[in-house]
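Note that this complex is displayed minus one protein chain, with the remaining chains in position.
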Amino acid sequence: MKALSQKRRHPLAAVALLLLGLLVTGGLYAVATNVNQAQASTTNNFTASDTAEGEKLFAANCATCHGMGASGTDAGPSLVGVGAAAVDFQVGTGRMPMQMNGPQAYKKPAQFNDEQTNQLSAYVASLGAGPALPEESLLDGGGDAAKGGELFRVNCAMCHNAAAAGGALTRGKFAPALDGVSSKHIYEAMVTGPQNMPVFNDANISPDDKRDIITFLKQIETTSSPGGAELGALGPVAEGLFIWVAGLGVIIGFTIWLTSRTS
Amino acid sequence: MSAATTTAEPAFVAKTKGGQITNFVDERVGGSGILREFGRKVFPDHWSFMFGEVALYSFVILLMSGTFLTFFYDPSMAETHYTGSYIPLQNVEMSVAYSSSLNISFDIRGGLFMRQVHHWAALLFVASVAVHMLRVFFTGAFRKPREMNWVVGSTLLILAMAAGFTGYSLPDDLLSGNGLRIIDGVIKSIPVVGTFISFFLFGGEFPGTAVIGRLYVLHILLVPALILLMIVAHLFMVVVHKHTQYPGPGRNDGNVVGYPLGPVYAAKAGGFFFIVFGVIALIAGLFTINPIWNYGPYDPSPVSAGTQPDWYIGFVDGALRLMPGVIGDFHFEFVIFGFVLSLNVLLPALIPAGILFSVMFTYPWIEQWITKDKREHHVLDRPRNAPTRTAIGMAGFVWYCVMWAAAASDLIATHFHVSLNDVLYWLRALFFIGPIIAFIVTKRIALALQRKDREIALHGRETGRIVRLPHGEFIEVHAPVDEYKRYKLVGFESPEPLPAQPNENGVVDGSEKRRALLSKWFFEDRVAPATPSELEAAHGHHGDHEAIDSSADNKSISR
Partner (left out) sequence: MGNHSDGSPDTSGTVARAGQGEVDKFQDPGLPPHRLRLADTDPKAAKRAERQVAALFGISVVGTVVFIISYFAIDLGGDTSNATVRLQNTLLGLGTAFAMLGIGIGIVHWARALMPDHEVSELRHEIRTEEDRVAAMAIVDEIVEETGIKRRPLIRNTLLGAVALAPLPALAIFGDLGPRPDNALAHTMWAPEDGKLKRLSRDPDGTPIKASDVTIGSAFHVIPEGLNELEEGKLNEKAKAVVLLMRLDPASLNPSPGREDWAYNGIVAYSKICTHVGCPVALYEQQTHHLLCPCHQSTFDLTRECKVIFGPASRPLPQLPIAVDDEGYLVATSDFKEPVGPSYWERDMHERSNNNS
């Protein structure tokens, strides 16, 4: 990213950036329209006042990057057709508004309260159909944890780690740990595919299967590891580091005591 | 044990209980001779001498906990559906091996504890073997007459890694299964026979249904038997050679100073077994290791982020990660006469490990050839007093650590918020320049420490007390060291480079010339130990440090 910011000072950089922005916008527009075709989204029951309030909030807080009417600018993609779920996820986890440009938006304390987030979602949902907010019944964690585990390992574990501890992607991007992420946000991430995460639409993983995955995640999140402290659930690297530093450290302490003379 | 032993005569009546037991044993197997030899055998005492014992005790703990695990573990790759008490895997299809590992963890009392003891002890076993070898290397304990024992020890390191690796795969979980798959990929890259070896190992195509059972036999039978055999040989040679000792007053190559085996050393060593066991038990009770229930059963389709081997195989995995498969348009995979040569896999899998192990096995003879020092050594070198050897060791260690770190490249990236690709670019550079920097820096540090020793031997230690002399000069008062401490600082050899020698025909051949060059490289930078006359001079110029330094300069430091 440093390299990018240096090049930005080049006179042609503005032109390049403009072209890039147009490409991204166009590309995402294509994505959005395609999603629209395939997604048989239910619409949430937002009131007209939600939408109106959301529009004001959007104009004040988001339009700088995403443009008036969320049609996108050089700095941010169009949000037409991304759906309420995408807004709820991005704003609800604090990823939007973005702290700074970088390989990836970081999770941070949310800037808007639930009501405001809802209003923003309502506004963006009114611009074009997209994945809606999930129904409560899918988030209750009452599904089949074993089935969810199997689906998680096939579809999610390669990026998020088998114990949902997170993992690295290319060039500074990463898949975050899922500990402490709410059921709603997990669901929304699956249907909208934020940033570089692929989309898992309902034809790929059915809503019930998503419920199973959430059940599994909540199960492993709430139950403690039977073996004791987990060392970050990071696998053999953490274990090796521990035995070298703590294990051998304690042993060396004992050997020094053992071979020293008493006073 | 407490009573003195006596020769065995039928009419003999021992006066103490201990004597009676000794006599009983002696009359039947003749143990007196052994006891007489060992009962008061002297062992030097130093904390760095204990790592071999840590390794031995970890191995004993491994045997005990491993035996428990074999009672419940079933090395079958047959399909089954899990019915145990871990809910997130209920009714999932898996192998019997994985299912029985889960049962050990969740349904057998103390099973999880034993599994964790076994795995933590395994990590500690290999780690202590490694640290023990580093200690032996850096103190020069591998020198004559202990070269053979160094080789046996190196073999033990490889066997320990083999034991660990074969055990790692047994639970047949997703993590170890992907590990096996990587091994399969590496084996397949072997020219000519690779495909055949892969099919023979797995009993057909990967993963097949045979490999777990085969690894199990290796893990519980062949490898531990070889380790035991090597340990016996190792300890036998330790007894024959007697232990080395650090230099110091009263210690020389003709004696061994320390505590007698009975009672002090035996008590310390025996007590230490319980301490090692206690530490492992504490770790196993409080810290999860290898949470196989997180990984799920092996299935060729999924994989988890952060798939890594246990630490001792890490450096090979790291080397695999460091190697670029394509540079520009140059591919490291070749097709020669219609056959495939995958250098992008073969080179990193074989070359670094090959170099490390072959240098490790032959180092005693390499050094002997360079220095022409074929004497017996029983007094160790302090690492600073053999700067070049210490630097070589650190260069190798850093090289190893770079590969080791590469195996954790993804975790370094996520935990320090840097780009995964940048981590690997840096490590690729360090792979080449890291050892060189380490060599130079270590050698300089060793020489600096030697100079510091010289300073202290000649001028005493700094007290931090500043005194103003009558004519206004400020000096720091130095307290002289006593002769015992001083001897520790000066009682070492500092050989000079050995020029090329003519052979029996009076000719200096090429190999001898090369040896002389290496000898120059090995001994060129040296700090000579302080001598009594220098000390005399130092006392003569008390307080005038500069003068002494310049007079000692040409003697102490060449170059």
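Chains: A and B, in written order; residue numbering restarts at 1 for each.
Definition applied: contacts are C-beta pairs under 8 Å (C-beta built on N, C-alpha and C of every residue); 3 or more make two chains touch, one makes a residue touch a chain.
Because the structure is a prediction, the values reported are computed rather than measured.
Colleague: Check the options B:F59, B:W150, B:Y216 or B:Y259 and report the residue that touches the missing chain.
Modeller: Residue touching the chain left out of view: B:Y259.
Colleague: Which of these touches the unseen chain: B:S100, B:N178 or B:N290?
Modeller: Missing-chain contact among the listed residues: B:N178.
Colleague: Considering the complete complex, identify which of B:H118, B:H132, B:H219 or B:R321 is in touch with the unshown chain.
Modeller: In the full complex, the listed residue that touches the missing chain is B:R321.
Colleague: For the chain left out of this view, which of B:L170, B:L201 or B:A353 touches it?
Modeller: Of the listed residues, the one touching the omitted chain is B:L201.
Colleague: Of B:G30, B:G278 or B:G354, which sits in contact with the chain we cannot see?
Modeller: The single option touching the absent chain is B:G278.
Colleague: Residues of chain A in contact with the chain that isn't shown?
Modeller: Looking at chain A, the ones touching the missing chain are residues 27, 30-31, 34-35, 37-39, 150-151, 154-155, 158-159, 167, 169-170, 173, 175, 193, 195-201, 203-204, 223-228, 257-258, 260-263.
Throughout what follows, only the chains that are shown with their structure count from here on.
Colleague: If you average the CA atoms of chain A and of chain B, how far apart do the two points sit, in angstrom?
Modeller: Roughly 43 Å, centre to centre.
Colleague: Over in the complex, which chain A residues touch chain B? Could you list them?
Modeller: On the chain A side, the touching residues are 103, 145-146, 148-150, 153-154, 157-163, 165-172, 174-175, 216, 219-220, 225-231, 233-244, 246-248, 250-252, 254-256, 258-260.
Colleague: Which bits of chain B are touching chain A when the two form their complex?
Modeller: 45-51, 54, 87-92, 105-106, 112, 116, 120, 123-124, 127-128, 131, 174-175, 268, 271-272, 275-276, 279-280, 283, 285-291, 293-296, 299, 301-311, 314, 407-411, 413-414, 417-422
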